[in-house]
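A single protein chain has been omitted from the complex, and every remaining protein chain is retained in its original position.
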């Protein structure tokens, strides 16, 4: 039995509330247990300098935590005057992952800004951010398509992310809450498409290491979690989900 | 008739949801119309260097907006590497105002951090932040008193803030939404106690000026708004409100 | 009797020395008692990006103190690598105030930079800066008009600023020196035109509050001080003052 | 055949020159083909604040490139005034990896600084940095042990890192040079111990994805590369290698 | 004949006004022609970390220009968030030069901060700053000695600085104004003691070079200028000058 009563293969309760903020083109509040992240997608009519004149778009992400999202108050990065290495790693990961399931040629010279702001943290904030950001991006693309700002549907597949880890006593666990994460020997984040293709795999021994056999057990757990998350994304998207379904017969069907 | 159907002396709908985030000692989500601010109070067991060894506490505030709180996306201050002049003005104002209604000697060598994070903006974010921060601070003090961290109740009076302004056609208005604020000739923020004492008064002609008669009309409007806001604070605080009532027979009673 | 022998309604000795530095289009050294500020106005042939192509100008201000303008040496903001919140508040205030009494359409796509550098501080530096900056701006506009860089006289009215405050023993006082300012319960800065219209009103209880009656007493004091300051500005401007007189029959006449 | 004539399972030529710089406690110049990195280990007699008083040590890494290490000149991070997200990711990775194979309790309250400076880059700089840094760290520990600064040998196992990737035509490849890396669909960095335990696994689809089968093929390639690198580390260390051998019968024996 | 009517060996008009600002322990306004610099000396009762516990003091200097000290407005270094290379060179030079003529053991663990703020610039600001700073430092030491803060007179000799340069038509010139400086092929700053000992010599070919013969001619010119400047310093110091005289029979006597 885990610290919050779940079994090893069980996700925390996940909810995705769409159109959570009124101004962005797409937005959600995603909750995975006590982890809560506001994800907003903004469509801007220009691209970074390195892409100008190529007729294709870009997706970039920013990630932040409110100071009291965590047990101890964090100093704001704006007050410190610089963004931490952890924040940079996470926002680079989110942007990279989302760029994998979208055809950037189809959105033209536009940048989609993905803002992931953690308002309450209890482990797994980066994976919740990716899972929520996918929905916010899809909502923004639907709006852009309806408004004629893009001509063709650009999103090819689902995208979700989940953490898995190894506890020295309980073995491999899915979707670690903060207490589990702090105690884990191995921590792994898996980002996958609806087709069970890997988009990103980041496994780290925390002053420990892991074997090939443990890796395989972790990946099996992660695939199950990804399937559940994509089902929840589909429900949140309602009829918009069909745009993605039309292209792919999802592994989770 | 105003842009959102209100009369000149009418506040927007105000709600204050207490204990909105789980980690802080006190927190609220305050909504004034479409303006939504998360206010969190953190009690830290030390004071800034200039106060050490004096046996008294401090209150400091930070204010920020999510990038898509606004119609146009704002660049994060952490990305720019510095905090804007506007943000600094607002957070200095919030801290200064809260320090007026609390007896800092009674909290001992502690700092209360007030974090006001705007998740959706539609005018009046700084006044909503003050009104919400007062409730978050009160909740944190109640928790500290119950836990024995402070010995005596430190808050002397209510504190609320509201904006008023002058429209060239509609005259003096209470609680401006963003569209009204953008069009106003004069913009004034009033911070007041439950006893109708001024804590802070900031009036600005926006490429315009105002007369003494207009000032008086604006202050009358503001007093009415402050009374209504304090009633809402009292309801949100429930029985905790009596701690403040016990000291003062509030003007709004 | 006040700490420096003045009565409550009395300004310190004020002098305005015009053309104090040789390079700027307009410059003054203003002294209010021991507070001394160099104000310089620079006319630049372009506007910030948000104004380009609109045919109108802009006024922006910067404020700084020499490290030993004060009793204790201040660390330079250039050494700290960032501008303090206090500095930002003051320079935003100066710019906003000056923009109120000038017709920005009449100066075309130009920016006037106002630099206020405090070389000696004894309270009231921001109000001295505004009062001096008005003269420096007027001198620069006269020079621009004579040189044919602007076609029409753009300044509509006088502008001056003064501090007022409440001392717990001596009551309401005009033009606080540093010792008075440090002891005051209430501190208020009033920026007014020659027509006694308010441009900016900033009143702050310093861990104290103030009543409507005290507000009125403070505003009465401030009006008197503003009248005296405008007379001194007129003398400093000499014949240039008539350009402003021609438009307005000033309340101080 | 690969762009430089290698077969898919072949490393580039690897050399490790020990004691390359005279001042550091341990240093090497590692070359993997045209990628050249100076790795230096510095032992400092104190630990970061979060570890003080616990009797254990810390390892932290910094990574940088000379501006002309690359085909196009890079702007120095010191000139930009901030460290890029990529640099932060890499230096966090190097530090984390090295902390896995050392017993930090055995070095006492010391920090080992690992500086990895790329003087010429041709792909795989972060993996070369880890492989070289392991040797520099081992040299520094040998010196510290001989000098009596540490009492017991702290390094438990070998550590090396290698890149693997998927080319759309040539399939899975070991140790990508820059041209291969730029063309790869999937890019993976594997950090492993002498016992074939994973320390870190980072796989990224570059606007592409990868299957579980591809993952397995990549990991098989990486294991072979790690074995070869550890043999080269052993040769570079000479008799010092026996300290590590004595503890572990390495998988590469 | 030079641009301002001087002969080659002639200084501009130099004045030194002592006690120019009221707060610092020593201050002057030095004018060399149209170059005007406020120099202030602050005595602080502590030394930088590298000197703690050694019983000796330190002198450090900061240099800045008001934005409109120059023909074109300069952007403030506080707004840019960093100090330029030119500023750093100058302030390091001023500090280094002053440390040469003072016995730092005699001032105990104190730091003297020298602030040189250029309020009007017309060439030679760094040499004027040094010449003025010497007087401000001497005034501060006199005050410290009288107040018993230091036990023994610490200043051993006079210190002054002057620029010399080579004009392609007019040959070697003393004390270049801005127009001369901009046209000069060679620019040299000479810092010397009253004994004609060099403290600092910085000669630069501005896209040109200079011969040993030219160097000698420039140094002869500089010596004459230094003698005149020291006479002016002596007059400004009045009876305090005797403290320095008592130790040295100055070459300029």
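Order as written gives the chain letters A, B, C, D and E; numbering starts at 1 within each chain.
Convention: contacts are C-beta pairs under 8 Å (C-beta built on N, C-alpha and C of every residue); 3 or more make two chains touch, one makes a residue touch a chain.
Values in this document were obtained by computation on a predicted structure and should not be read as measured data.
Colleague: Give the labels of the shown chains that the missing chain contacts, considering the complete complex.
Modeller: D, E
Colleague: Consider the whole complex, including the chain that is not shown, and state which of D:10, D:34 or D:109 touches that chain.
Modeller: Going through D:10, D:34 or D:109 one by one, D:34 is the residue touching the chain not shown.
Colleague: Quick one: which of E:2, E:82 or E:243 touches the chain that's been left out?
Modeller: Touches the omitted chain: E:82.
Colleague: By the contact definition given up top, give the residues of chain E that touch the hidden chain.
Modeller: Chain E touches the chain not shown through residues 82-86, 88-89, 91-92, 96, 99-100, 104, 188, 193, 195-205, 207-212, 215, 219.
Colleague: Which residue numbers on chain D touch the omitted chain?
Modeller: 21-24, 27, 34, 38, 40, 42, 44, 62, 64, 66-71, 73, 76-83, 87, 113, 115, 117, 119-120
In the analysis below, only the chains that are shown with their structure count from here on.
Colleague: Compute the shortest path length in steps from chain A to chain E over the network of touching chains.
Modeller: Graph distance in the chain contact network comes out at 3.
Colleague: Where chain B and chain C touch, do the two copies share over half of their residue numbers, giving same, or under half, giving different?
Modeller: Shared-number fraction above one half, so same.
Colleague: Between chain D and chain E, what distance separates the C-alpha centroids? Give it in angstrom.
Modeller: 52
Colleague: Could you pull out the residues of chain E that touch at least 2 other chains?
Modeller: Expected reply: 81-82.
Colleague: Quick check of your reading of the touch definition: is the inter-chain graph here a line, ring, star, complete or other?
Modeller: Basically the chains just string along in a line.
Colleague: Pairwise, which chains touch?
Modeller: A-B, A-D, B-C, C-E
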